[in-house]
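The other protein chains are all here in position, but one chain of the complex has been omitted.
And now, chain A:
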Amino acid sequence: MGPDRHRPAAAGGRRPSGALEAEVLAALQSSPQALTPAEALERLGGGLSYSTVVTILSRMHDKGMLTRTKRGRAYAYAPVTDASGLTARRMRQVMEGGPDRESVLSRFVDELSTSDEELLRRLLDGDGGADLGTGARGG
């Protein structure tokens, strides 16, 4: 990271609203226990202020995306666990609506064939792309 952390509309440093929440959620999800705003900020890396993180966390809590428990003087936040897998099941139904349903969705990446995978790795290696591990964790 570092030099290539480009941001949209770099002047204001403003990211699209959903993007920050996705980042925060990913940070919380990758942590084994609930996180206070300070801990979340640490995992999110630079570019955000403490108060921004507090605002996002409380907004996400208001939306029902996070649960929180008092820890010391701050709240510790954790993602709402979807124990019954309801959301995931519902989304999977969306996916399995057959070719018609599939055709109106815009998937980020299509399935790779084995030869495509080799080709892709060669292309990215040529670009000096590091960090292409299969389970690479960021955030």
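In this text, a contact is a pair of C-beta atoms (placed from the backbone, for glycine too) under 8 Å apart; a residue touches a chain by one contact, two chains touch by 3 or more; residues count from 1.
Here is the rule we go by: contacts and distances are computed from a predicted model.
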- request: One chain of this complex is missing from the view, so tell me which of "sn-glycerol-3-phosphate-binding periplasmic protein UgpB", "Choline dehydrogenase", "M56 family metallopeptidase" or "ABC transporter permease" is its UniProt name.
  value: "M56 family metallopeptidase"
- prompt: Hey, which of A:33, A:49, A:69 or A:106 is the one touching the hidden chain?
  reply: A:106
Field: Absent chain, residues of chain A that touch it
entry: 1, 4-10, 15-19, 21-23, 25-26, 29-30, 44-45, 63-65, 81-82, 85, 87-88, 90-92, 94-97, 99-113, 115-117, 119-121, 123-124, 126-127, 129, 131-132, 134-139
